[in-house]
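Just dropping this structure here.
A protein chain is absent from this complex, but the other protein chains hold their places.
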Amino acid sequence: MAKPKLKEHIINSEWCKGCGICVHFCPKNVLEMDDEDSALAARPTDCICCKLCEIRCPDLAIEVILEKETE
Amino acid sequence: MNENIKFVQGNEACVEGALFAGLDFFAGYPITPSTEIAELLSIRLPQRGGKFIQMEDEIASMCAIIGASLTGSKVMTATSGPGFSLMQEALGYAIMAEIPCVIVNVQRGGPSTGIPTRVSQGDVNQARWGTHGDHAIVAITASNHQDVFETTVEAFNISETYRTPVILLYDEVIGHMRERLIVPKEGEVPSVKRLKTSVREGVDYHPYLPREDGRLPMSDFGGVHRYNVTGLFHDMWGFPSDNPKVVHDLLRHLVDKIHNNVNQITKYKSYYLDDAECILISYGSAARSALHVVDYLRPRGEKIGLLELQTLWPFPHSLISEKCRKAKYVIVVEMNMGQILKEVRIAVEEPEKIFLANRIDGVFITPMDIRNIMRLIQGKGV
Partner (left out) sequence: MAIKDYLRERFFPHLWCSGCGHGIVLNSLLRALADLGMSKNEIVMVSGIGCSSRISGYVDFHTLHTIHGRALAFATGVKLSRPELNLLVPMGDGDALAIGGNHFIHAARRNIDLTAIVMNNRIYGMTGGQYSPLSGQGIMATTAPYSNIDYDFDTVELAKAAGATFVARSTTYHTQQMTKMFRQAILHEGFAMVEILSQCPTYFGRKNRAGSAIDMMESYKENTTPIGSKSKMENPDLIERGIFVQKEVPEYCNEYDKIIEKAMKGR
């Protein structure tokens, strides 16, 4: 089984209320708050696809999209 | 013997009426003088696959029947004054969310625990204004067991037709007295079925958009249409809204759907009104004594008649005004301090000809009580 590989973070800035929970709890420090206090995936290459940001987001604003898994 | 002829308490007549109307679900909490309704339904409902539950209080009972009604069940609860007080918030919810349900209040004396085993008609105004906010309400009553049966069926019919809670305002004497009841055969008394939506799966269903005739077809919870039900002001999808027009229009709709149909909803009985100089207006068990007075005095040459109200709310003001136009005296007979009297005063052009014959001591008002009061009114002395 190949490791899951990140395609992209989809962050809905309309829904994001800027609480910073995703930024704080990301184990790899992938996310940042942008100038408008909305989350932003600043270092996507560091992402280990744990999806903790997606799961903990109180605004349901984050989706971590994976590449189709290839054998 | 015809098995359809029974010798029963009024509470039992109410149960027979409810079952005839298709009752599926009852939730209640015991309280004198309504308890027999719960007891009987705990026997009868499961015999036909229906559900009975004794809840932890009357608030829960009222909430449970609303929940059950949403799934397509015909529902009822029964109580007396203290329990009726507890139901008021959820009653308002049923009005706002337009959920059919029937609430029986077998009245006893209040306020508070009052006089549990004695009669009163003191909850007439509570039925009207017990829950908060502007609203319309339907409350109906009856004076004998055949009428209790039919009125109970009628309560379900009105509730389904207008999607509104209906209050059955009986009293202790009616609830506990025994007399004959002939249970009609299926179809002999009309019974209104729940109007279900014909909107198919996948097509946009508007749970709160009335049809042209004002009726709101329903979709059962658990069915193919998912929607929101709330006690907040809401739009045609059932979602909360504070848009002033939405708020205004919904409140108007809730009130108008009842008040514009007063004539269809109103039921009454009249005895010798055409030439009556003295008109008694009464309802519930008090109307039995009033009728007795009329039956006694008519053959003795008195031009007396009785207007027996079955619909108390919405109050039939124009009916009263028309019937009482030519009368010299109008005497309201009731077992409270004049709750219907006030409405009659509003309806009748010459309020000075209106009098009250009442008792408020827990004792049933007798024909003699009424005649004594009539003599006083007519200046004849007791």
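A few notes on this one:
When the chains are written out, they are named A and B in that same order, and each has its own residue count from 1.
Assume contacts are C-beta pairs under 8 Å (C-beta built on N, C-alpha and C of every residue); 3 or more make two chains touch, one makes a residue touch a chain.
It should be emphasised that the depicted structure is a prediction, and the values quoted were computed from it without experimental measurement.
Interchain touches from the omitted chain, evaluated on the whole complex, reach A, B. Within the set B:Asp24, B:Glu98, B:Asp123 or B:Glu150, the residue that contacts the chain not displayed is B:Asp24.
Within the full complex, the residue among B:Pro46, B:Pro111 or B:Gly133 touching the omitted chain is B:Pro46.
As for the chain not pictured, it touches chain B at residues 24-25, 27, 43, 46-47, 49, 51, 53, 55-57, 59-61, 63-73, 75, 89-90, 93, 220-224, 226-232, 239-240.
One chain of the complex is left out; on chain A, the residues touching it are 14-21, 24-25, 52, 55-61.
We adopt the following convention: only the chains that are shown with their structure count from here on.
If you average the Cα atoms of chain A and of chain B, the two centres end up 59 Å apart.
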